[in-house]
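Before anything else, here's the structure in question.
The other protein chains are all here in position, but one chain of the complex has been omitted.
== chain A ==
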Amino acid sequence: MNHNHPVYTDNDPQEELVTLNLGPTHPATHGVFQNVLQLDGERIVSGVSTIGYIHRAFEKIAEHRPFYQITPLTDRLNYCSSPINNMGWHMTVEKLLNIQMPKRVDYLRVIIMELSRIADHIICNTIIGQDTGATTTFLYLFQFREHIYEIFEEVCGARLTTNIGRIGGFERDFNEIAFTKINKFLKEFPVALREFENLLTRNRIFIDRTAGVAEVTKEAALEYSWTGPLLRATGVDYDVRVSDPYSSYQDFDFEVPVGTSGDIYDRYLVRNEEMWQSLRIIEQAIVKLKTEPKGIFHADVPDFYLPPKQEVYNNMEALIYHFKIVMGEIDAPKAEVYHAVEGGNGELGFYLINDGGRTPYRLHFRRPSFVNYQMFAPMSEGMLLSDAIINMSSMNIIAGELDA
């Protein structure tokens, strides 16, 4: 019998499909995802995704909380880049209240948001390396995520779930140590990123594993409402920072990298290039900050911006404002507003309906991971199981954002 060409009989066990329950907790999926896959050998015949394992009903909770208390909820959406979520939410409220932000605050926000974008992309790209067998890249670049967290710690005191900033700006100005750390990061990270690229970008094994795998056409990506690096890897140059500029992104000179085939290799390249662009943006922001008046870190909106703690304890007015703000006694216009920011994974939208009460009447999060992930099962059909795993890593699905 020739083993390369086995002859199947009618009841051959090799003809039967195997059901594989991948997840909900599986080391290869990097999060709480369940996929029930029908396998023919190593090839996936069909798959069903089940999500919702860490659904925490944020939209319901948000209907019972004043604006300030919603910021910690947004932390826990995409917890790899919490500051973008926090600031997206703050900007939504600022849009609702028509607050004009000082340029310096915008630039400070841009620095933090781009740092978090880098942190987010570091996770995704190093994990792709890890899942294709290159543990070095993961261990090597991951320490820079630590450096980014140290900068966050300097600015707001927290690392992962940052709760950074306030409606109207930041709770305190960046101190000298923060700027020193940012400058140090700007100097050291390009070197490491270049080395990281040297390890993977032209690596034969890496290219064989990723190029041409999980290709997605532009049309399919738009049909499935993909956004972010995944959409850009297919060749659509849609970036919320450019199409709907917020936080003064129009003042910055940067490029939106696009891929051609939408495969895993293109997604990796797009994310890498976005890290370079983010570094460019941060450098420009640092330069722009030098020409802005010093010491401004929030807009002048006493009705919405928490007064400094020292004032609260010593000054009647500040105490009243503090109480009113914390208890949600601010009069916000009765209106509805949609605001989108470019999160690590794509368009993160906040749809807020305010009816004048203490809490939002309705708050909906348009979560890029949730929308992007629905294509995973259909696109896995016909794929090898090992390819599907790196496909999932390259989609950078964050369970917190997926389930909200």
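In the analysis below, a contact is a pair of C-beta atoms (placed from the backbone, for glycine too) under 8 Å apart; a residue touches a chain by one contact, two chains touch by 3 or more; residues count from 1.
As a working rule, contacts and distances are computed from a predicted model.
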Checklist entry - UniProt protein name for the omitted subunit, picking from "NADH-quinone oxidoreductase subunit C", "histidine kinase", "Amino acid ABC transporter permease" or "OB-fold protein"? => result "NADH-quinone oxidoreductase subunit C"
Next on the checklist: Of the residues A:244, A:311 or A:381, I need the one that contacts the missing chain.
Outcome noted: A:244
Item to check | Residue among A:41, A:302, A:357 or A:382 that touches the chain left out of view | outcome: A:357
Checklist outcome for this item: Even though one chain is not shown, chain A touches it at residues 51-52, 55, 57, 59-61, 63-64, 95-96, 222-226, 236, 238, 243-245, 327, 329, 335-338, 340, 347, 349, 351, 353, 356-358, 361-362, 364, 366, 370-371, 373-375, 403-404
